[in-house]
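Read the structure below first, then the notes.
With one protein chain removed, the remaining protein chains of the complex are shown where they sit.
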Amino acid sequence: MIPAETYLLLSAAIFCIGLFGILTRRNALIFLMSVELMLNAANINLVAFSLQHGNLTGQVFSLFTMALAAAEVAIGIGIVLVLYRNFTDVDVTKATTMRW
Amino acid sequence: MWVAALLLVTLLGTGLVFLSPDRYAGKLAAAVSAVPALGSIYMYWVYLTQYGGTGNALLSPADIAFGQQIPWITLGELEVSYYVGLDGISMPLLALTTVLTTLAIVSAWTPIDERQSQFYGLMLFMEVSLIGVFSALDFFLWFVFWEGVLIPMYLLIGVWGGPRRKYAAIKFFVYTNVASLIMFAGLFALVFSTDLTSLSLPAMAEAFRTASGLPTIAGVNLMTISFILMFFGFAVKVPVFPLHTWLPDAHVEAPTPVSVMLAGVLLKMGTYALLRFNFTMLADTARQLAVPLAIIGVVSVIYGAMLALAQRDLKRIVAYSSISSMGYVILGLVAFTPYGMGGATFQMIAHGLISGLMFMAVGVIYNTTHTRMVGDMSGLADRMPWTVGIFVAAAFGYMGLPLMAGFAGEYFIFQGSFNAPTLGGAAPVLTSLAMFGIVIVAGYLLWAMQRTLFGGFNLETDYEVSPAAFHDVAPLAVLLLLVIALGVAPDLSFAMIQDSISPVLEIGGGA
């Protein structure tokens, strides 16, 4: 059986890629994708530990996370559309009116 | 049951008034507030005739009149209950609150012309909280009411106030709220260092009085630290120099009926709480700190009076002189003598009536002239003789004219503090200094009256001056009669006050 560390490394790598995307990219769609990557990194963790402990809770949780991710994308894309409509751009650094 | 009925009726009335159309709100509110007013007058009468000689609510819970206790919440070790009741100290204050609210509501009919249902609703809501403050005997309940007063007050100043209403409202709210926080910290430091099982005020009084082995911080006993924190918290409400600056702003910006409540009742919350917490629960510490506290009181008297001398706005004059009058109360409280403490409590009632009267009189003048500035008007006596007559009577009441309530209160305080054992050799000196307030108060009120009421008629604004309406003058007349009644027969309140004060004098210090 493949040891859990391998999954964890994979998960960490994917999380870091997602994080890197959020920190460096300005396009809102890329943002969304990066967030998806991070969520799925968490999913991998959940499933991996579930396998290791022989407990299905983690699997169930990951299903929840997927549903949540789907809902999030739906709202996220809605926000991106509104963003585009208001700023004629999907650059997240342009939309800075949500401050003091 | 009686107190609960008062609270419930007023609360229901509050809802009713909020929902009523503006046209009827004023009359409806007056009718609603008349119920607790009449109820409390009946209770007062019952107390006066049947409960003669009962003790202090905090020190002898068996003697509580109109008491009721229902278990409510358990906070870990601490029991919280709905616990209300009255004694000779809170009974007059309760009657003062309800009567003054009714009169203030009637006096609001003329000046308040927008958002009337909200205005009167908030006035009634404030009355609920004030009834609660003076009757609650459980700290948790009391604190809910105590803070509950702030919300309507904040809105009443902030929505219906003058040009700088937002500044005044926020200043009032933040100032008093921070003070409550500090007081809360001081009190709970004590609650947690004694083995209290109930948050009822009598239980707290018992626990604090018998508390021993309290920790010391930097060499100072926790009791002293808590006392100072609580004094600070309550002193803001009184207010005492140098914590007074919210008061003139709040008074000047607040509409007149709100000023009446602010000066008449809200300031008394501070001294009432001082009497209940600092001077009853922590009586020993209060005796030790008597001289510095008396100095604070005396400074407030002179400072407030001197500042009133420099003001041009009639409301500011009365506001600063309130600081002066409340300074007497502090002086009387620290004396720990029957006349001193009793006089201080009596002065709360007397000043409540007289300052209410004074603000109402200023309000009537403002309603007709639309200015409150000394110098913008003169010779008003020519156009509104009865209003001016009552104004003059009120002003002399404020100056402490004998046979009016103010003199009785001040005289009792002076008599009580002149040879107060807690103050020692400083007592005659401090009392004499405080007495000089009566000269300064005469100075500024006579000056203001001469400039505004007498001389040839002149007005700097474009308004027609006409005699005030009946419902404007009637509350003034009622208050004036009450002031004279209490001045001629102070025992109407003073006897029951003394009965409830004397247990306080017996504890601590072994006086």
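Here the chain labels run A and B in written order, and each chain numbers its own residues starting at 1.
Everything that follows uses one rule, which is that a residue touches a chain if its C-beta (ideal position, glycine included) is under 8 Å from a C-beta of that chain, and two chains touch if they have at least 3 such contacts.
Heads up, the rule we're going with is that contacts and distances are computed from a predicted model.
A.B. asks: Of the options "NitT/TauT family transport system ATP-binding protein", "Lrp/AsnC family transcriptional regulator", "Branched-chain amino acid ABC transporter permease" or "NADH-quinone oxidoreductase subunit L", which is the UniProt protein name for the chain that has been left out of view?
C.D. replies: Record says "NADH-quinone oxidoreductase subunit L".
A.B. asks: Can you say which of B:Ala381, B:Leu482 or B:Ile507 touches the chain missing from this structure?
C.D. replies: B:Ala381
A.B. asks: Where the complex has a chain not shown, which of B:Leu11, B:Leu78 or B:Ala442 is the residue touching it?
C.D. replies: Touches the omitted chain: B:Ala442.
A.B. asks: If the hidden chain were put back, which of A:Leu51, A:Val73 or A:Ala95 would touch it?
C.D. replies: A:Ala95
A.B. asks: In the complete complex, the non-displayed chain touches which residues of subunit A?
C.D. replies: So the residues of subunit A touching the unseen chain are 19, 22-23, 26, 31, 92-93, 95-100.
A.B. asks: Which parts of subunit B are in contact with the chain that was left out?
C.D. replies: 171, 174-175, 241-242, 244-246, 303, 306-307, 309-311, 337-339, 342, 379, 381-382, 392, 396, 399, 401-403, 407-408, 411-412, 414-415, 418-419, 424-425, 427-428, 431-432, 435-436, 438-439, 442-443, 446-447, 449-450, 453-457, 489-491, 494-495, 498-499, 502
Simple rule for what comes next: only the chains that are shown with their structure count from here on.
A.B. asks: Averaged over CA atoms, how far is the centre of subunit A from the centre of subunit B? Could you give it in whole Å?
C.D. replies: 60
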